[in-house]
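Only a single protein chain was left out; the remaining protein chains are all shown in position.
Chain lettering (A and B) follows the sequence in which the chains are written, and residue indices restart at 1 in each chain.
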Amino acid sequence: MRSPARTFSTVLMGILMLGIFVAASTPAFGQDGTSSPRTITDTRFVWPSWDSIVRVALMRDHNTRIVVLGTTLLGLAAGLVGTFAYLRRRALMGDALSHATLPGVALAFLITGEKNLPFLLIGATVTGILGVLAVLAIRQSSRIREDAAIGIVLSVLFGAGMALMSVIQSTSNGNAAGLDQFIYGKAASMIRSDARMIGITALVVVVGTVLLFKEFRIVCFDQDFATSMGRNATVVDLFMMGFVVLTTVIGLQAVGLILIVAMLIIPAAAARFWTDDLKMMTVVAGGIGALSGWLGASISALLPKMPTGAIIVLTAGALFIFSMTFAVRRGILAGAVRRIRLRRRIALQHLLRAMAEIEERTGQPTSVDSNELLTMRSWVKSDLRKLTSRAAGAGLIDKKSWSELKLTQLGRTHAQRILRNHRLWETYLIEHADIAPSHVDRDADEIEHVLSERLIRELEATLEAGKDIPPSPHESMPEFAGAKP
Amino acid sequence: MTEWIWSIDGWIVAAGAFAAMACALPGTFLVLRKMSLMGDAISHAVLPGLAIAFLITHSRGVLPMFVGAVIVGVLTAVGTQVITRYGKVESGAAMGVVFSIFFALGLVLIRQAADHVDLDPGCVLYGNLSQIPLDSLDGSIPPAVINVGLALLLNITFVGLLYKELKICAFDPQLATTVGINANVMHYLLMIVVAITTVASFEAVGSILVIAMLIVPPAAARLLSDRLGTTLILAVTIAATSAVLGHLSALRGPKWIGLDSSVSIETAAMIAVMTGVIFTLTLLVAPKYGLIGRWYQRLGLALQIVREDMLGILYRWFEHRPDEHILKDDLLKAVGRGILARFALGSLKRRQAIEYVGGEGIRLSDSGKDAATKLVRDHRLWEGYMATHFDLPLDHLHEPAERVEHYISEDLSELLKQEMGDLGEDPHGRKIPE
Partner (left out) sequence: MTPSKTSQARLQIDQVHHDNESPLSIHDMTVAYHRKPVLWDIDYAAPQGKLVGIVGPNGAGKSTLIKACLDLVPRASGSVRIYGKRYKEQRSAVGYVPQRESVDWDFPASALDVVTMGRYGRIPWCIPPGKSDREAALHALNQTGMGDYANRQISKLSGGQQQRVFLARALVQDARVYFMDEPFAGVDAATESAIVTLLRELRERGRTVLVVHHDLQSVPEYFDEVLLLNMRIVAAGPTSAVFTEENLQKTYGGRLTLLSEAAEAIARNG
């Protein structure tokens, strides 16, 4: 598993290096590249021309290139660190954190008096961290639960930020314009130095996540065990939350503080549907985050009046819904298909077993009437008809008509194996699990279909069974013989 | 604009207070059911509902707004449940997924609708509180005030009629189901009420600040009371108070901090800040659950322990030397000196448990003797109890007993006595006083 790990880090590094290289090699920031001849009152929805689609997709515009790169890298970082925040059940802590950044931005502006991005982001970081600490302090020191503590910090600090913003807006003339881009995000205003900053931060987050992967994994899975082995959970958490803070702060400008939490949660939650392996999950989450950043920024560059942050989140949302529905591993559809398949397999096995039991009774290959089968199990007639057709299609039985069914040679082999497993399991339950014989049939019914080869072998060994079919425990007990025809 | 003008500020405060009170009622149940963030989620998620209602009707009519809100409120709750159940996603994260998608959708739609209706993302956040009085220049009641007033009435009715059901569902949804109350229906009803309240309060306080109203006053009330009825009343009172204080501070705030009067602060934001201020104060000074109260209690207990240690020492001293007194300095030294010891000594003197003999000598008074006797009795009973029930060496008995003796109530002392029967002597062979 070392090689996937290496591939994983190599791929991530590659993406990053590429991003930083392009961001750094772009010429100085020019004028706003998206020129639109449309007036503000024009509400028609106009599809972008093929030309402009190509232009955006290939990132020919300098401005588009910067914005798309910035949001892609942001999505990558958020997906990576979000995976661990999600698994550590800290996802909504990010919401309190991001809302708490607003008063920091406003205070930084009030103190420095200018719109200097690094200063604003430092302010955001400080109050953001204070917000997280406040959540922890309220939870620790009072009967208020974490959910309410998050809500309190989020709304009150956001209110404080709004109050400060209103002060700024009424005192400073004009030079404060654009501060509110931190609320909803305004990727279009991103310049090269911003993209570079996002790139560098994303690099820090990615490298940190790769290095601390082992620590993050064990603390997320089993905090006590991690602590018992000398991995101080608080220190590991500090790194984890530190990366969350970094990602949130650099995401403010592009996605906005209300929606940045979505970039932490959605890619991680979507990735979980695709895989059961943490490394893969991290890669997939990073990929989904990067993809949403790239697609979202491109779409909003093409369509007028589309707020970039919202479009990025909607793209991520669409990927989430797609993953939840279609993912092979844990998706809803795959689960439904698996359930239907299992149900069909069980029905088929029931049919074969019933026919094998009849043959056992008659002692020779027998033609079976479906009506007889109907008395043996609570089958619905139409279901049984479909079932027998399917069995015939699979070459397990010969179906001449409703009343003439016969096991094929293949079907007989299967049927006898199924019957044998069933009996083995029944016997095991009675002899070893101390279950009343009248209950055994039902339990055996449910489990025998999922018995693996290995388990069967274990059963054989335990019961010292030969290769033939053991007698039915029901028949050997006269008082239950009547219970089952 | 720093003077209070009733025809303007009256309406602003009325709208703010009604909205805050309307939110606090269902909010209390959200906080109790550990679903505070559902309020957060719904208040974000109603945005697309509103936007779609605007886009369809091209107006800001009340009815379409409410219909849109109710649909979205239910959708949020259902969406969260579906993702939690079928996607096996933890409910907090599921909520985050749902509301951020809805909010993003709402933003996009509002951008599209912005040209048709007077609605911009800014007003979504902090509402239009200061514009409300403009609608009442002719002396009539502004429609926004009517809206939040109606929401308040609705919520009072809702809580009043379904008080018992809400209470049992907040306490134990499963129990509710067994007594024939459908907890799921109650859940959705609550969500719908939250959504309607959110929409009604939108104009007054904006979407994000609705969360402050929903969560903070009930959380503060939780720190003050253990009873549901009282909590509701307190939450509503706190909500109304923060509305008044919020507007006052927005009005006068700039002057207080020395800014000139042209500076204006958003009232809605200040209301949220005020709820935070009230919450923080409550967290500090609430009698039972407040931090200061608990510190004070702990200090009192520490003082009591030192006091009782002193009494114990005095008792044991006089057990052996009934005629001698003990020197003040020795007594202080025995309990480790320090300021606490001096306080304890002063407090014993004030309670007349000790008497000074000469300048520096101390002995027990009659009432002090009684108190000390009880104390030593409990201590020795406890030692006896420990010795009978656990395999402990003798030298390990005194310390745990010392730890416990300060907490032994009358009842416990009686129980100890029953349990131990007539022991007469403690395990060290000393007499247990009656």
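By definition in this document, a residue touches a chain if its C-beta (ideal position, glycine included) is under 8 Å from a C-beta of that chain, and two chains touch if they have at least 3 such contacts.
This structure is a prediction, so every number in the text was calculated from the model and none was measured.
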{"item": "Residue of B:9, B:266, B:309 or B:426 touching the missing chain in the full complex", "value": "B:309"}
{"item": "Candidate in contact with the missing chain, chosen from A:275, A:308, A:388 or A:421", "value": "A:275"}
{"item": "Chain not shown: contacting residue from A:170, A:189 or A:227", "value": "A:227"}
{"item": "Candidates A:214, A:345 or A:386 - the one touching the absent chain", "value": "A:214"}
{"item": "For chain A, the residues touching the chain missing from this view", "value": "1-2, 5, 87, 211-215, 217-218, 220-222, 224-231, 272, 275-278, 280-281, 432, 454"}
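The rule is simple: only the chains that are shown with their structure count from here on.
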{"item": "Centroid distance [mean C-alpha coordinates] between chain B and chain A, Å", "value": "35"}
{"item": "Parts of chain B lying in touch with chain A, wherever the complex brings them together", "value": "31, 34-37, 39-40, 44, 83, 86-90, 92-97, 100-101, 103-105, 107-108, 111-112, 114-116, 121-122, 125-126, 208-209, 211-212, 214-216, 218-219, 222-223, 250, 254, 259, 262-266, 268-273, 275-276, 279, 283, 289, 291"}
{"item": "For the chain A and chain B complex, residues of the former touching the latter", "value": "40-41, 43, 86, 89, 91-92, 95, 99, 138, 141-145, 147-148, 150-152, 154-163, 165-167, 170-171, 180, 183-184, 258-259, 261-262, 265-266, 268-269, 272-273, 305-307, 309-311, 313-314, 317, 320, 324, 330, 332, 335"}
